[in-house]
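Note sheet for the following structure.
Only one protein chain is missing from this complex, and each of the others stays in its spot.
Letters are used for the chains, namely A, B and C, taken in the order the chains are written, and counting of residues starts over at 1 for each.
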Amino acid sequence: MDDSRLIRLVNEPIRLAEWEAKLADIDCGAQAWFAGVTRRTTETNDGQTLLTKTLFYEAHPTMAVGQLDQLAIDAIGKFELRRVVIVHRLGEVPLGEASVLMGCASPHRKDCFAALPWMMDRLKQEVPIWKRETFQDESTEWIHPEPRDPT
Amino acid sequence: MDDSRLIRLVNEPIRLAEWEAKLADIDCGAQAWFAGVTRRTTETNDGQTLLTKTLFYEAHPTMAVGQLDQLAIDAIGKFELRRVVIVHRLGEVPLGEASVLMGCASPHRKDCFAALPWMMDRLKQEVPIWKRETFQDESTEWIHPEPRDPT
Amino acid sequence: MKQRILLFAGVRSASGLDHIDIDVDDDATAQVVLDELERQLPDSGGLIRISRLAIDGRYVGNDEQVGHCSGEFALIPPVSGG
Partner (left out) sequence: MKQRILLFAGVRSASGLDHIDIDVDDDATAQVVLDELERQLPDSGGLIRISRLAIDGRYVGNDEQVGHCSGEFALIPPVSGG
């Protein structure tokens, strides 16, 4: 793994400040970050509001790192990125804290803007990480979305 | 200005860590940041590579803050954003340092991803801030792009 | 051939197991492995039906012959990271 890609699974809170410098590249005018954060409220399709108490994340760790690295390689090939950082937290991720942080750097901003959503979509489709919801009523549920494109 | 919007012109380096907490909202699962950074190399349309030594930014400060705040209000109206942070640095901005930082928070990630490029485009079209290039050969140039849609 | 298959998330939770050993023919496809897992873990049948098999960290197609493979097998139910 060369220094254009940094992939980490962590068990502690993700602080943007710790990772910020990893995107530095003197020929990149654009840096973009996305953080996915545990949200209190979820609106269901039938109009209910579910209240989350906390989330817990589990991974197949070696496979997840491999898939995230491949995702970063593919993003660098598809967009003009010079740096990609992906950090995913495992274990409990309380309300308001980040479960995932993705960053990228590119010479021009359009590449960063196009790459971030693409990388997040692919993470959510392919990377073997799962979340378990604990709702305010203490009920729990592993989240396994129906595949949109079953193969 | 309620606490959904935070607009600042600063004369010191922009540290993401200082602003990170301003996007916190317990009902937002998505936070996104964009930093525009002084880049060393610029490719011109005729294939030349210009080398930047440093940039200097000037603003009409009261008007810039007003326009940035209106931009944030419009972004909150157009996308489902709960928080917008815009920080623009003035004066000299050396290579590798950020001239602008934009952040937003939304319940779902698609709104953050759509809002950030929209806000940057509008900043670059309307907000009275200008940059002066100093190239490696010490020549300088105020940057005044030809308007794409002259009115 | 005996294969050990790692289990995760909803399947691990419902079965109380983090792996399961099953017997499969050398020429068994991934689909055959998935069918056997579904038979042995009926509480997770619906979930296994929409899961994928991975070997050594790579997804394999359901029609690939995997029974003879010596790598690490994992049952990957639909993911929800991020």
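Assorted remarks:
One rule holds for everything that comes next: a residue touches a chain if its C-beta (ideal position, glycine included) is under 8 Å from a C-beta of that chain, and two chains touch if they have at least 3 such contacts.
As the structure is a computational prediction, the values presented were derived from the model and not from experiment.
For the omitted chain, the shown partners it touches in the full complex are B. Remark: the omitted chain is touched by one listed residue; of B:R15, B:K78 or B:K124 this is B:K124.
The missing chain, though absent from the display, is touched by one residue of B:A59, B:A72, B:V85 or B:A105; that residue is B:A59. Residues of chain B that touch the chain left out of the display are 36, 57-60, 62-64, 66-67, 88, 99-100, 120, 123-132, 142-147, 150-151.
The rule we apply is simple: only the chains that are shown with their structure count from here on.
Computed centre separation for the pair chain B/chain C is 48 angstrom, with centres defined by C-alpha atoms. Spacing of chain A relative to chain C, judged by their CA centroids, is 25 angstrom. Shown for chain C are the residues in touch with two or more other chains, of which there are none. Looking at chain B, one finds that none of its residues touch two or more other chains.
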